[in-house]
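Apart from one protein chain that is not included, each protein chain of the complex appears where it belongs.
Per-chain numbering from 1; labels A and B assigned in written order.
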Amino acid sequence: MNNVTAARDSATPFRNRSKLCRLAGGLALGLLLAAAPAGAQDASPSGTGGVTGDQIKQVLGLEGKDAKALGTGLHFKLGIVLALTGPGSYYGRIQGNGAKLGVAQIKAAGGPDIELIFKDHKTADAQAGARATRELGIDGVPAILSSFVGDIGAMFPGVAQYKMLTLDGGGGTSDFGQRKPYFWGMRAIEPDDDFIGALKYWKATDPKIKRVSLVYFDQGPANEIVINNFKKALAETGQELASTELTTIGQTDYSATVSRLKASNPDAIFLFGTGVDPGYFMKQLVNAGMKTPVIGAEYISDAAKVAGPAFDNYMFATDWFNPEKPTNAWSKLFLQSYIKEFNLEPEINAANYYEDTFAIWDLIRRVIAKGGNVNSGEELQNALIADPKFQSVYGGSGTQLGTIELDTTTHTATKRPLGVYMSNNGKPKQVASFGIGGADFELTK
Amino acid sequence: MSLEQVAQLTVAGVINGSFYALVGAGFGLILGVTGRFHYAFALVFTLSAYVTSVLETPAGLPMPAAIVGGLLAAIVLGIAIERFVYRPLARASGAVSLLTIFISSLGLTIAGINLITLAWTAFSRSIELVPLRPINVGAISFASVEAVLVAASWLLILALSGLLNFSDLGRSIRAARGNPQLARILGLDPDSIYLSVFALGSFLCGAAGILDGARFAVQPSMGIRPVMFAFVVAFLGGTRNGPIVVGLAGLFVGLVESLSGLFVSPQWSSLVVFSVLFIYLVLHPVDFRALRASILPAASSPRG
Partner (left out) sequence: MDYWWDILNLVLIFSVFAISLNLLVGYTGQVSIAHAAFGAIGGYTAAYLSAQIGLPFWPALVAGALGAGFAGVLMSLPALRLSPEYLVLLTIAVSSIVLAVVGAVPELGGAYGMIASKPANLSPLPGGDLIFPHQWVMPLLAFAAFTYLVCYRMGESAFGRVLRAIRDDETAARALGSNVFAFKVVVFGITSAFAGLAGVLLFYYNQIASTSVYGLDVSLKIFAMTIFGGLGNFTGSILGAAVVQLLQPMLERIVRIDPGQAFLIQLVVYGLGLTVLVRVRPQGLLPEGFSLLRALRPAKTRLASQPSAKPISSTVAAKPAPCAQTAGAAAQSSVILEVRDLSKRFGGIAACRELNLDLQRGKIAALVGPNGAGKTTVFNLLTGALRADGGSIRLQGENVRGLAPDMIARKGMVRSFQNVRVFARMTALENVMLGIRELSTDWWCWPNGTRGGENLADLLLLPHMTGRVERHTHERAMEWLRLVGLANVAQTPAGALSFGQQKLVSFARLLGTDADLLLLDEPASGIDSKWVEQILELVAHMRELGKTICIVEHSIHVVERLADTVFFMELGHITAQGTIGELTSDPRLAEVYFGTV
């Protein structure tokens, strides 16, 4: 092999380089131009969804507050770290919608001008999450809305270091995210708080169900906690554990799991799966000819699309936002404005991030009332600890808004309405309701 | 561990194995003849599934037309990559072409997959091939689409094998695979042979993508794991061997992966597969090197 010709050949790219650079540049430019219109469709419809500032103030009980108390004109940076790309981008999109709607309505109601600073953790990429947190910290952002339990914990060190008050309305704290400084979960613990509702539902509707299998995805050391909590819930309802099956997030092939379930033959299955995974699971379970009733911990429309008709009998128990039955006046306002703004029905992810922006506003108002610095994450957290309660679109009734209450030690929600739902062809239908700990369980008529 | 469970897992292994066989055969053909690390195989895989899915809904074409569309997209993309990206790059890279082609392939895949996401969003789509129904044979059950997958995979592999063994094009391809320099001397044009090989490999790849999309779902990262398995299977089968041997290697991988579920939790199954691969590679040189040396006595010494 002669290196002279090789050397000569390597000179050729230099001759063609300018052509290639132009080609590349043209491609990139074309791309940007092509994407811009597509982007523009999605580019921050920052509307309030047809709701006026007065309506918001009225429903939240803020009439009569002056501009200063509401924080009018203040500029506030709110970080928001979501799964914008990757397999979980469904969540990022919907959660972002909720936040955008909230921020627009807050401004219209005389609240501060909240700037949402979007960061992408690429669906549970730890490095991206750590980096995003660092960037927000460097930028002096005092508060963050996170997801995926602080990007599976990657954000914990950063939010503590930079003292950024972080609310996670997507994953909450789950089991492994509790008691972390500056990190607070704004929903029930998944899946532990769901167990009791599912088991009680089966107990009430089908006493023949005795042996229940738990299919859950790997959370490392938290697995043991999950299993123990499941056993505790079983003890309460008098059912027993048939088997436990471990899966991984993002798993698409459940043939091994299904075959093991066939062997252990449970009366019912509790499925702790996230994202589209339940869709794949149900598809394969049903196609294996198994008719075992399944209650899961999550529902997204994407999963239903994947499963197709296999999802018909899928049920789930969680702190779901039910658009069919908005419980209080604020929920109604949220529902109508969301539909108007996004042409979609809202669900849990949108609702949580929507109300969490209002929680941030609440904290800002409290800090202002104390004469403090709203741009200090520390002061925001102190305001939270002093009164760990916020208004919520969940629960309540009529003009009595719902409330979410947090535990100042574990940093997770102690009060949250949950329910059991049937997937019902894309419009989940509530069949039971219960509270955290299984309190007030009742079947829906 | 019951007989039923073993049987069920074996069936699952055959199904997965057939899929691995198909992607392995397509990838192996390309790798064996052109020597290119065609990572963008994942992109062809994904695009084919997306085109089929989009043609079905919302474009509303009947299923066979959608499939044809998807396969055409795969072939066109595969040929375009070879013609416009790999070939000029190989000429320019000289000794390091293996590596530069790999990198450019990687870049294409990243760009392509995200373009697909931009165009059609990351929300999962589906492909309707056959009505989804469970099929029960005794205590074993599988889905109708899985039966289609197994049948289609082996039909395609056999067809490819037949093409390679009995057609003129196939003979030229096999000549180029065995000894490219000699083939060139004998007047076979490697450029057009490479294009044919990419067309054939991409055809198989596209078919695999459509089947996978129908079996699971169509989403942007669907090609990443298959291309990894295609690579592994192609090597296990041997890049100079025919598609049927490669296919059997794929079947073997699928069975190992599936049956490992009898002994370990499913999360460990990929560990089992790669450990088996590792052990094979540790033992591999001992068997084949002497063989190769004996086949080529005129060469100055066995190459490592």
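Throughout what follows, a contact is a pair of C-beta atoms (placed from the backbone, for glycine too) under 8 Å apart; a residue touches a chain by one contact, two chains touch by 3 or more.
Computed from a predicted structure; not experimentally measured.
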### Message
With the missing chain put back, one of B:10, B:144 or B:267 would touch it. Which one?
### Response
B:267
### Hidden-chain contact residue, picked from the options B:7, B:65, B:89 or B:245
B:89
### Query
Looking at B:63, B:79 or B:103, which makes contact with the chain not pictured?
B:103
### Message
To test your reading of the contact rule: which positions on subunit A touch the chain that is missing from view?
### Response
1-4, 6-7, 10, 13, 17, 20-21, 23-24, 27-28, 31-32, 35-36, 38-40, 42-44, 84-85, 89, 92-93, 96, 118, 120, 122, 124-128, 130-131, 134-135, 138-139, 152-154, 156-158, 161, 176, 217-224, 248-249
### Message
Contact with the hidden chain only, please: which subunit B residues?
### Response
31, 37, 85, 88-89, 92-100, 102-104, 106-112, 114-115, 117-118, 228, 231-232, 235, 239, 267-268, 270-271, 274-275, 277-278, 281-282, 284-285, 289, 293-294, 297-298, 300-304
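Following the convention adopted for this analysis, only the chains that are shown with their structure count from here on.
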### Query
Just curious, how far off is subunit B from subunit A if you go by their C-alpha centres, in Å?
37
### Query
Tell me, which parts of subunit A touch subunit B in their complex?
1, 3, 6, 9-10, 12-13, 31, 35, 38, 85-87, 89-90, 218, 245-248, 251-253, 255-257, 259-260, 262-263, 276, 279-280, 283-284, 286-289, 302, 305-306, 308-310
### Task
Would you mind writing out the residues of subunit B in touch with subunit A in their complex?
2, 4-5, 8-9, 12, 15-16, 91-95, 114-115, 117-118, 121-126, 132-134, 136, 141-143, 216-217, 219, 221, 258, 261, 265-267, 269
